[in-house]
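Complex shown without one protein chain; remaining protein chains in place.
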Amino acid sequence: MHLLQPQVVFYIFAAITIFSALMVITQSNPVRCVLFLVLAFFASSILWLLASAEFLALILVLVYVGAVMTLFLFVVMMLNIDIESTKKHFLRYMPFGLILVALLTGILLKSLPQGIYKTSEALPAAISQTENNENSPEIVSSENKVTLSNTEALGMVLYTDYVFAFELAAVILLVAIIAAITLAHRQQIRSKRQDIVKQIMTQRNDRVKLVKMKSER
Amino acid sequence: MIPTTHYLILSSILFSLSLVGIILNRRNIILLLVCIELMLLAVNTNFVAFSHYYSEITGQIFVFFILTVAAAEAAIGLAIVMLLYRNSGNIDVNKMNHLKG
Partner (left out) sequence: MSILQCCLIIVLAPLVGSVIAGFFRHQIGKIGAHTITSGSVGLSLILSLYVAKMILTGASPSLNTNLYTWASGGDLFPFAFHIGFLIDPLTVLMMVIVTFVSFLVHIYTIGYMADDPGYQRFFSYISLFTFMMLMLITGNNFLQLFFGWEGVGLVSYLLIGFWYEKESAIEGSLKAFLVNRVGDFGFIIGIGLVLAYAGSLDYAAVFRSSSSLSTQTIEIFSGHSWSVLTVICIFLFIGAMGKSAQVPLHVWLPESMEGPTPISALIHAATMVTAGVFMVARISPLIELSTTALSFVLIVGATGALFTGILAIVMNDIKRVIAYSTLSQLGYMMVAMGASAYSAGLFHLTTHACFKALLFLGAGSVIMGMHHEQDMRKMGGLWRKMPITYVTFLIGSLALCAIPPFAGFYSKDTIIEAVGLSTTPGGSYAYFCVVMGAMCTAIYSFRALFMTFHGKPRMDEETLSHVHESPWVVLFPLIILAIASIVVGYLLYMPMLFDNPTLLSSSLFILPEHNVLAEIAKEVSSPWMSMLEAPHSLVFWLTLIGIFIAYLCYILIPSIPSFIVKYFNIIYRILMDKYGFDSLNDFVFVRGTKSLGRLFYNVSDQKLIDGFFVNGTGRTVRWFATKGRLIQDGYLNHYIAVMVLGVFGFLCWLIF
């Protein structure tokens, strides 16, 4: 039973993932689409845990679902989407879709070499991860190995070998912020700026107006 | 524990489903973006599985960055959809044939 648990968990959550993916593409209500996507993310997060990628699984839930999917939901609910006209087309195209799925999956699977990946054990010289504790990194020193948690392992590599890519990712995010703001901004940003053309093209009449007034006395 | 092939099969099924979702999309743009997210999920699963098999942390690093970029892209994509909605009043895919030759 103990040995079967990972398998069972895997199959259940895999099934949930596939089911929710299917629902994503077949639902007519876009809100439901997004919600099912969220479900898919949750289920695959469990799957990632099974593959001992704990940090990523949690990040998936916290950041991806928590932020990005929430953003999706905001936008979907904000836009006024017409649900009615979309239902009837789907049934006509479903067989085509199923065939396409089968074909694509088949082709992707065909490319797998036979029997290479059958072994389930990790290759030797792997880091055994038994701790799921991400908050307190515990360094257990064995004879000549340092076992790190997944987070620590990621951190060790990320800021040393891949620091350049890390910085680039930061820049990408910055660019995304600027782009999103620029795109969605409604009115002009009220900043004091010079318009050289207007300055040069002014006429005297725009600036000075002589008025004759009677003296007050 | 779990054979890597299972992960790969799952990943390919998810990928194909999302492709189908894109191709047979007759509804709205949101579905397009959602399916892209699904595709990215499939790819990430693939990376994680291989990372687990080879005991290399590199695969997970890559997933990290994919997540980053996916977030950025989702943000910008949604901004564009917002603009689209603002300018044409709906986000029906059938009405978006301005690239027609």
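Labels for the chains are A and B, by order of writing; each one numbers its residues from 1.
Please note the rule applied: contacts are C-beta pairs under 8 Å (C-beta built on N, C-alpha and C of every residue); 3 or more make two chains touch, one makes a residue touch a chain.
Not measured: the values here are computed from a predicted model.
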{"item": "Listed residues A:S111, A:T160, A:Q187 or A:N205, member touching the removed chain", "value": "A:S111"}
{"item": "Residues of chain A in contact with the chain not shown", "value": "103-104, 107, 110-111"}
{"item": "Touch residues of chain B, complete complex, unshown partner", "value": "19, 22-26, 32, 93-94, 96-101"}
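Keep this in mind: only the chains that are shown with their structure count from here on.
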{"item": "Complex interface listing, chain B residues touching chain A", "value": "1-10, 12-21, 23-24, 26-28, 30-31, 33-35, 37-38, 41, 44-45, 48-49, 51-55, 57-58, 60-61, 63-65, 67-76, 78-83, 85, 90-92"}
{"item": "Touching residues (chain side chain A, partner chain B) in the complex", "value": "6-7, 10, 14, 17-18, 21-22, 24-25, 28, 30, 33-34, 37, 40-41, 44, 47-48, 50-53, 55-56, 59-60, 63-64, 67-68, 71-72, 75-76, 78-82, 85-86, 89-90, 93, 96-97, 100-105, 108-109, 112, 117-123, 125-127, 150, 153-154, 157-158, 162, 165, 169, 172-173, 175-177, 179-180, 183-184"}
